[in-house]
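Missing here: one protein chain of the complex. Every other protein chain is in place.
== chain A ==
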Amino acid sequence: MPMRCGVLRYDLHVFLVIVFGTIPIKIWRRTTKNITNNVTLSTEDLLSSLVSEIENIGKIIYPKTNLSTIGLARVIDSYLTNNDVTQFTEIQTQIAPMLFQAYTTIPQVSQVSYISRNGLLFSYITKLNTSFSVFANSSSGEDYTWYTQTVDQLTGRLNGNAKKSQRYTDWFQDVQGNCTTAFVGTSLGGEDNENLFHRVVSLNSKKGAVSLGFPVKTFTGVLNRLNLHGGELYMWNKDGTLLVRQGYSLNASFFFSNGSTCFGKESKFQAFCSVLEVSGVPLSYTLVFPNKDRGLSIENASMYLLIVTMFLGLCWPLGFVVFMLQAARRDMHMRVTLINQMEATQQAERKSMNKSQAFASASHDIRGSLAGITGLIDLCREEVRPGCELETSLDQVNACTKDLVALLNSVLDMSKVESGKMQLEEEEFNLAKLLEDVIDFFHPMAMKKGVDVVLDLHDGSVFKFSNVRGDRGKMKQILNNLVSNAVKFTVNGHISIRALAQKPSSNSTVFLVSDPKRNASMFSKCKGIPMEMRKSVFENYVQVRETAQGQQGTGLGLGIVQSLVRLMGGEIRIIDKAMGEKGTCFHFNVLLTTLECSVSDMKVRYDIEAGGDCISTPNLGLRITTLLGGGINIRNLSPRLNNFLGSSPKHDGSRVVLLLKDEERRRVTEKYIKSLEIKVTVVEKWEHLNHALERLFRFSPQSSMGRAECSLRSRELPLIGMDGKSQIPRMRSKSFSTVVLLMIDAKTGPFSELNDIVEQFRRGLHHGISCRVVWINAPPNACENERGDINCSKPLHGPRLNRVLKMLPEFGGNEPIETPSERESFINSARTGQKPIGNPEDEQGTSKPSDDENILNGKRVLVVDDDHIPSLVATRNLKKIGVSEVKQCNSGKEAVRLVSEWLTQREQQGSIDMLPFDYIFMDCQMPEMDGYEATREIRKVERKYGVHIPIIAVSGHDPCSKEARETIEAGMDAFLEKPLNQDQLCKVMRELESKI
């Protein structure tokens, strides 16, 4: 196909070449023709104009010679008839004045003469601009002589001496006869032989003739001034005397022979012959033009033009063809490359597709095999003797398979994310709780490595918006991944997770920034992520080699985390740390909707930052920091008063003394407690505890009690509880006793000594001050005493810290908030590494059933589902919450029939007060008639009777999906996700009940 296209295209090219090539030739033809025409025209024009010019000259130059001559002759004749003049003296005295008169008056005349019959002559002649007289004073005979004598210029009288002059007889004899002629002849005057146009008129009386002469020179001078445009002019009289020859461009030879004129010339020319009469003298002339020459030059020019046009007409198409050929070759080359590339791409796509398919099926197969292995392990375990080595090996194998399954799951997650099938599952959860759970989970693992995991809730904003709606599972996955990475890669130092909520913008959204800080050590043993690797860290299958040594993993984790964060509307990045700080800080934010009444339906954006934080503290043994009264007070107080707490008379309220091992934890906890406006004393080493306590409580706080109350009472704590149940009560306005809360990490020093210090301190306390101790990581049973001390083996942060703080009177707790059973679970959960207490599920599990048990007490419900298993489960669920009668039916049609039958029956009985069912649980997708249609039908039937049975849609779709909206559009009242979940069921039912 491309080849044929090419051929067609070449045809087109040839055609174009011919078309464009012929155009210049045509133009050339037309121009040469035009030029030739123009040239001929202009030559003709030139010729005729020259001829007319010459004619004009002939006419104008001596216009009235004839008349002047005749006039003169008449005057002389009339004089002669009256007087007889025969003698020369008479002529000289009587005729000569008349002649002189004529000589002076007639323009351009150069000779005026009177010739008598007998040969007497008198004439005036201009010679060399002077006037002479030539005369013959005796009649013709033997001593006939001519004399030349100068003349007085004014009078015409002869003066000077008369000289004999040569006698010219060539035309004189002819003139002596009675004739009137005109001819060209020499001047009478002498040697120079100047030619004159002679005009001779004989007198009527036959006594003589008068002659006037005009110079030929003047005439030839005018002719010579003509521009002949390269031609030549020849002029001669009838005797064959050449008068004028002008122009020598042609180098033609010119001669007369046998009375005809001949031109000799090598090249061709054009000649024009004519006769011109000048003062009565006929003159022949010829104009010669180089005709042939001109034509030749035009031909030459047109030849050049043709060559140029041929060149243009043929060469540029040639060039064009060459260019096109090159282009075609390039085109072909590119086509070939494109085809190759396309094939390669397709192949690659195919390969990739095959690969992912194979990948998917392989992972399924692997999963199957793994399941098989675990099953077999279980079988083996049944038969194995407990406690033997084989059993431990089996357990290890089991653990390995679990790892493999987890790995497989992450791979599958990845492909799910890649194919865009990952979707958010919205549910309500407590974010603070989630954070705590995650950290608790990793805490023991990290502690094993000597790394502390600190939850830094910063300003407590997370508590304000801790009840959120979002994808809990994915949120947890993100946190798990980041924190586990942190734990995995941190050799030394601590990991801190900071979380805070923020409103992202004015349109009622709230951000929560939180930051797991993944970190490193102060002793520079740790490895951060190198700058250049930061970008690729989020790519799949990438592990930073330097840090990954000795660590396992597929490198999928952060890639998935990034996808998940983006899915939740946030962004994750690595934050630059300040100089001198080691480690890496990951920061991410996500958008979650808050459920607080005050900010209901707000989106909360949670920024979580993960990173290492190494703060080098001055090496002080004891650092006492404090905060009085509240933010307002602080501003008013002078720094001096703040400085030394121990002696401050303003010391009042409760106080927390912290003795914690990890520095970061100390800092975070201190900051947090301070933000609650509780005074904090931080002790850095256990040896300083005693000293610090002594200094703090040497003075009795009683004296300043009153003032303290005022300052505290006037303000409300900015803290809102983390959730409905554990909300910390507002500060009590009545007076309370001071409580000192000691938080002591037992690992900071020998426990017995610490215990002694505490006991000693207790004994020395003033009346009215009570003391509570929270031991962290204390040996079990070591501090079980009647004073309500608490032993906590979990890190104190997040909600747990809040609960501990509730023991303070400011938050209403005189009693330790933890009940013995809770304390028990505190310890238990810590010991087994399981979930800590206070898990919302647990609470629901114990408290809710009692409320829910009878939520639908005595109700009658219709369950519509084509599949009897879900129907059975639903029935059971409903019975569990008090439904007295459950009717099952397996199609939409059946349901409609049941409802309408019941209603008509009732109508016949006259009462429709009682509904056929209190609720209908409707499956959406059923054969024959689906849930939507059934609902519409039921609604139609109901309208007749003016009743409304609540219908709850039950479907496998997401509660937020299109289908879920459709159910409401179809007229259903609520939506439940399949499979049925008791909590959800109760929630929806409660909502519905409250509506009714």
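Keep this in mind: contacts are C-beta pairs under 8 Å (C-beta built on N, C-alpha and C of every residue); 3 or more make two chains touch, one makes a residue touch a chain; residues count from 1.
The working rule: contacts and distances are computed from a predicted model.
For the complex's missing chain, which UniProt name, "Golgin subfamily A member 7", "Histidine-containing phosphotransfer protein", "Transmembrane channel-like protein" or "Tubulin epsilon and delta complex 1"?
Listed in its UniProt record, the absent chain's protein name reads "Histidine-containing phosphotransfer protein".
Using the touch definition from the top, which of A:Gln92, A:Asn118, A:Thr186 or A:Gln982 touches the missing chain?
A:Gln982
Taking the full complex into account, find the residue in A:Lys64, A:Arg335 or A:His868 that is in contact with the omitted chain.
The single option touching the absent chain is A:His868.
Of the listed residues A:Pro63, A:Gly240 or A:Gly368, which contacts the missing chain in the full complex?
Considering the complete complex, A:Gly368 is the one touching the chain left out.
Considering the whole complex, which of A:Asn300, A:Asn409, A:Asn857 or A:Gln905 touches the chain not shown?
Considering all chains, including the one not shown, the answer is A:Asn409.
Going by the touch rule given at the top, which residues of chain A touch the chain that is not shown?
Counting over the whole complex, chain A touches the hidden chain at residues 361, 364, 367-368, 370-372, 374-375, 378, 381-382, 386, 398, 402, 405, 409, 835, 839, 841-842, 845, 865-870, 872-873, 876-877, 880, 923, 925, 927, 956, 978-982.
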